[in-house]
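Yeah, one chain of the complex is gone here, protein chain that is, but the others are all in their spots.
This part shows chain A:
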Amino acid sequence: MELNNAEHGYDAMNPAEQDEMMELEIDLLLEGLYRRYGYDFRHYARSSIKRRLIYRMNREKVPSMTALLERILFDPQAAERLLQDLSIRVTEMFRDPSFFLALRQRIIPKLRTLPEIRIWHAGCSTGEEPISMAILLEEEGLGDKVKIYATDMNEEALRVARKGAYRLSSMQNYTKNYLQAGGTMEFSKYYTTTESEAIFDRELMQRILFFQHNLVMDRSFNEFHLIICRNVMIYFDERLQQEVLHLFYESLSIGGFLGLGSNESMLYAEEGNKYRTIDASEKWYQKLR
């Protein structure tokens, strides 16, 4: 990652000073972003944030973080662009199929007896995972009694999610994932296509409530039997992870399940001992008390 502008003050510093200065600037920038727009990235993993900010800095062609701060303070559109950068939207349908297979085989049987199943996809991004969930539950015959709450802090992502339309080229991969995740029907039954997009069945989409929710600042809004939050916490620092895990703990019913991303863990959770590990490799946990 190169800094964009050679004439700028960074050049006069040695690398340690540069780093220190940049840290300070990032602190200020995040504070500014928070105070001006209410988005709190202060407890995101610093390294990732830094990369995103430098990326944005280069894209905006500004010489320094401070300049970037100035720009985002006065230009809401620049801030919006930065926000889009900061929210990573990498997701797939049935991402890590084994995770969904474990869900199908080990979790769903335990949910069957419930009169109503509430599921929370925290950080659903562009909605691929909640739709996968809706499909899976449909195939398990639980479609009617399930409510999927899919949240993300990024309105732009949610807008895409609500459409439920994805690029045709991704669908090949999604079909593979679906099959590996133990799909029992024809994946093609769930969508229709246009020239460039596959659009998911309206009825399926109606099972999912998409709305904006910021894990960093917003509180619990219901009690859930299943919470899925995958590859969101990897962007958080330890403290924030702890807080978010606490939020999940509060939002889970007793006996409810929590599914995390393949590289995430309960290591930072204060309530770690109140969970039972259902599947250590697929990161499925059950709240015991």
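We take it that a contact is a pair of C-beta atoms (placed from the backbone, for glycine too) under 8 Å apart; a residue touches a chain by one contact, two chains touch by 3 or more; residues count from 1.
The rule is simple: contacts and distances are computed from a predicted model.
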(request) Would you kindly match the missing chain to its UniProt protein name, picking from "Ger(X)C family spore germination protein", "Circadian input-output histidine kinase CikA", "ABC-type amino acid transport system, permease component" or "Restriction endonuclease type IV Mrr domain-containing protein"? (result) "Circadian input-output histidine kinase CikA"
(message) For the chain left out of this view, which of A:M217, A:L267 or A:L288 touches it?
(response) A:L267
(request) Using the touch definition up top, pick the residue from A:Y10, A:Y191 or A:F210 that touches the left-out chain. (result) A:Y191
(request) Among A:F41, A:W120, A:Y235 or A:Y285, single out the residue that touches the unshown chain. (result) A:Y235
(message) Which parts of chain A face the unshown chain closely enough to count as touching?
(response) 45, 47-48, 51-52, 55, 88-90, 167-169, 171-172, 175-176, 179, 184, 186-189, 191-193, 195, 198, 231, 233-235, 238, 261-265, 267-268
